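Next up is a structure, given as structure tokens.
Omission of a single protein chain aside, the complex is shown with its protein chains in their original locations.
Per-chain numbering from 1; labels A, B and C assigned in written order.
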Amino acid sequence: MIPVAILGPTGYTGLELLEWLVRHPSLHVAYLATAREKQPRIDEEFPRLAGRLRSAHGPIDPRCRPIDAAAIQAAGVKLAFLCLPHEAAMHHAPTLLASGIKVVDLSAAYRIKDRAIYERAYGHPHTDAENLAHAEYGLPEWNRDAIRSARLVANPGCYPTAAAIAILPMLKAGLIDPASIIVNAASGASGAGREAKPHLTLVESGDNFSAYGIGVHRHQPEIQQTLDRYGEPRPANAEGVLFVPHLLPVERGILETIYATTNGPALRTADLLLELKNAYDGEPFVTVREGEATPTLRDVQHTNQVHVAVRSFGERVVLIAALDNLVKGASGQAIQNANLMLGFEETAGLA
Amino acid sequence: MIPVAILGPTGYTGLELLEWLVRHPSLHVAYLATAREKQPRIDEEFPRLAGRLRSAHGPIDPRCRPIDAAAIQAAGVKLAFLCLPHEAAMHHAPTLLASGIKVVDLSAAYRIKDRAIYERAYGHPHTDAENLAHAEYGLPEWNRDAIRSARLVANPGCYPTAAAIAILPMLKAGLIDPASIIVNAASGASGAGREAKPHLTLVESGDNFSAYGIGVHRHQPEIQQTLDRYGEPRPANAEGVLFVPHLLPVERGILETIYATTNGPALRTADLLLELKNAYDGEPFVTVREGEATPTLRDVQHTNQVHVAVRSFGERVVLIAALDNLVKGASGQAIQNANLMLGFEETAGLA
Amino acid sequence: MIPVAILGPTGYTGLELLEWLVRHPSLHVAYLATAREKQPRIDEEFPRLAGRLRSAHGPIDPRCRPIDAAAIQAAGVKLAFLCLPHEAAMHHAPTLLASGIKVVDLSAAYRIKDRAIYERAYGHPHTDAENLAHAEYGLPEWNRDAIRSARLVANPGCYPTAAAIAILPMLKAGLIDPASIIVNAASGASGAGREAKPHLTLVESGDNFSAYGIGVHRHQPEIQQTLDRYGEPRPANAEGVLFVPHLLPVERGILETIYATTNGPALRTADLLLELKNAYDGEPFVTVREGEATPTLRDVQHTNQVHVAVRSFGERVVLIAALDNLVKGASGQAIQNANLMLGFEETAGLA
Partner (left out) sequence: MIPVAILGPTGYTGLELLEWLVRHPSLHVAYLATAREKQPRIDEEFPRLAGRLRSAHGPIDPRCRPIDAAAIQAAGVKLAFLCLPHEAAMHHAPTLLASGIKVVDLSAAYRIKDRAIYERAYGHPHTDAENLAHAEYGLPEWNRDAIRSARLVANPGCYPTAAAIAILPMLKAGLIDPASIIVNAASGASGAGREAKPHLTLVESGDNFSAYGIGVHRHQPEIQQTLDRYGEPRPANAEGVLFVPHLLPVERGILETIYATTNGPALRTADLLLELKNAYDGEPFVTVREGEATPTLRDVQHTNQVHVAVRSFGERVVLIAALDNLVKGASGQAIQNANLMLGFEETAGLA
């Protein structure tokens, strides 16, 4: 049994981590750390946790405590999940790492390797260049070996995970033009976090649908970095991916409909499908969808799966990817990364 | 053509008034008044009004202006709809009335005749006893004549309107025991107003359902007053109505399932139904539902109708009432009242 | 007052027509015609119509009657709205037209000029070539004059209306490459009609989102025809539009996010916006959205408006269009067409 901590458990990714970790055979939540002055009981913050905070290794203490690396270390914690704001993550990760505690960071703090790009996208300085340098991008399907030996893993964004899983096999095989990619995405409202904002009330966002952050969303540079890094290198001045997210009137789930043109000749759906199947053969959390029905949110909600499908129309390619933004897009993938970092079965606790 | 004003058009009842008034054959919105320091254009506040602000009598000026009785009077306004907080309504109504402007108040300020009860329910002092004394309760089906000659009408609450329409015929006919009434109600989230509150986000209130304010909701004394006043007088120390509202994951609509026991013998559904039909014969906005299907929200959304049905089980009576909380439960009924106060067809603009 | 008929009032477009027509100052529904053997009362079929079937010209008879051109003519009907299946529309339109009754057909029967394309898309023979030849496409913003004098108007599809309004000004001005257009669309479930199908239940389609008919939807040829006809002629063997619809978990509303590349140089958002504004200056039902917020479903639901916005990113153009599929995408536009055909104000009854 490995004790773990959650820093920032009062947001939706923190709640989702707890929901999954109570079922994990080997991890036990030993410390809940909050920056709030009045530290809540997590089962009062989220009544749905009442009576359920018990892992295979005994009861989980529902009381949140201060963010205190020494106390976290004293609790025997070997790995910490950071569900903090970006700046707080950069602030606390160094101390935890210095205390010998591995870190899976669910914020964006360590995702973008180029600090200038990060700072432009997120609007604040990056204050931890040292750890940024060795942080590993936590996309196991494309970076598994590095994750295994990493001490700090930057858990990917929800949109970038779906985009990467769908697009990378096409890029890697040189089938599509990297300058032609459009990621049209739609996400449930939990992706916007737990804070009450005027456009996120039921009246405003229920029964509604709209685009936002067209071409300027923070996940666009992350998607670009992932495509450039794990796919085919892009010609120097080729145009980048165009990312257009939309807000869906649902709690959870992301569907991306991705458009690209081939690198020349028309391609057959069957050939593209084969590429996907080869890329993800044996992957436990990627389901390549053959047949007529394409992925839906319902196919992936409350699971750690990504479903992908592909269609070709002459020189045009359409990829569809679906995942649960709180699971494979956040907390599930975080556990997948933790499993790798701690030497457990990658699928442990993720059934 | 009669010029009217809306005070507080930036909330949901203000928006709903505008949606209906653009279709009214005789009323024209001549003044939009807001307490906000930075006065918005109403078609920027609500983009769905863009290009639609035109009545039969010409374009409606989308600019909000200060709440200024003199300016409102100067604009020729004959009647003002108050969509303000309760205390602001009490503050502004006297000046408007003194300027010869009739008032339909959509807040609760003038609904409860007994100031002590009002102050206990709403938690602030009542500051306009004078106008409270002559304010008429704007439930046309039970107070039509008084409304016609009123200068100040207190537009009823959404829940109380549904309860009154369903229960009063039974009380009036002496069929049910007034001490036995339970009003189990469910409302869409627009009833909670436009302010973003943590429990009203899509994530928290979508896919959800819960009771709130059990037995202590502010509409309970209003329901009680209405039943006592227009129904059968209740024995001195008889228990009052028990009101239990719930929050539905929809934008709009109220459904009330009302329980009571008969005043003695078992009753037949057919007899109760006949009582309802007699009570509302010729009423343009009450539909008594016979047949098997009972009222649903979908039957009344975006209409000024109340649908009512009844079932008996021995000595037990179940009444069902449905209405749209923003229409018959607020802005539609306000226009219905304005029509009466100004001598128009009661149904004008409410098709 | 002009008597009109609705053929097929028991579907969602029929219901929507009735909801609007009760408010129309000059049209009166004089005949409801159904192919059902057991003809229902329309206010029992749709209880929300109960007590509301009255126009400015008197009560509307709620009883459905057989589809019988002679009886319809005898009722004085001058124009018929056809809300029938495509094949039934082709069957009944000729008789109505021969009886001197104008027709607005809400099916697809007369939309596609090329019979071969129609038959491939819809899977049945076209049986009325004669009327197809003179049918006018009912998109007033681009075909107003022809509609005014038409006896048969093919009311456009919901998706094609949104696509046309957004794309045509760009094509007309030669700003975008017609071979580059991708229409990524999302629609509420009412677009799929009233029949209960397994994938349309609340459990399956609520909280869900998915693509369907990728690249093979019946509206793709209609969009293509409209772009070719009212926009810039496409080079002979240029690739056509790629249309990818999605199913939203809402009742009504369409949002289209449209991608294209410029015809050469990078363009500025401001220039594209100006083009839109010029194209729709004075149009009562098109709102060009400036400013940061892009169109949402909530902006257009229950209105006859289309909202459009545009963004440019170098050589890429993103257009957003929103409308209510049952109003501007069907019944509202049908009334707009009827107004033109009968010489009324184009906006009559559509406030």
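Going forward, a contact is a pair of C-beta atoms (placed from the backbone, for glycine too) under 8 Å apart; a residue touches a chain by one contact, two chains touch by 3 or more.
This one's a predicted model, so the numbers in the text were calculated from it and none came from an experiment.
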Quiz prompt | Of A:P47, A:G123 or A:G343, the one touching the omitted chain in the full complex | solution = A:P47
Self-check item: Of B:A56, B:A88 or B:V318, the residue in touch with the unshown chain
Solution: B:V318
Self-check item: Candidates A:T10, A:T34, A:S205 or A:T287 - the one touching the absent chain
Solution: A:T287
Exercise. Identify the residues of chain B touching the omitted chain, counting contacts across the whole complex.
Key: 182, 184, 186, 204, 207-212, 214-215, 239, 242, 244, 246, 248-251, 253, 255, 257, 259, 294-298, 301, 311, 313-316, 318, 320, 322
Practice problem: May I ask you to list the residues on chain A that touch the chain which is not drawn? | Solution: 22-23, 44, 47-48, 50-52, 54-55, 207, 284-287, 289, 291, 293, 295-296, 298-303, 305, 307, 351
Practice problem: Would you write out the residues of chain C that touch the absent chain, in ascending order? | Solution: 12, 188-190, 194, 196-198, 200-203, 205-207, 249-251
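We take it that only the chains that are shown with their structure count from here on.
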Quiz item: Farthest from chain C in C-alpha centre terms, which chain would that be?
Solution: A
Quiz item: Given the contact rule stated at the top, which pair of chains has the most C-beta pairs in contact?
Solution: A-C
Exercise. For the copies chain B and chain C, give the interface type as same if over half of its residue numbers appear on both sides, and as different if under half do.
Key: same
Self-check item: Chain closest to the assembly centre - both centres taken as Cα means
Solution: C
Quiz prompt | Intercentroid distance (Cα basis), chain B paired with chain A, Å | solution = 46
Exercise. With chain centres taken as the means of their Cα atoms, state the distance from chain A to chain C in Å.
Key: 40
Exercise. Determine the centre-to-centre distance between chain B and chain C, using the mean Cα coordinates as centres, and give it in whole Å.
Key: 36
Practice problem: Please set out, as single numbers or ranges, the residues of chain A touching at least two other chains. | Solution: 207, 249-251
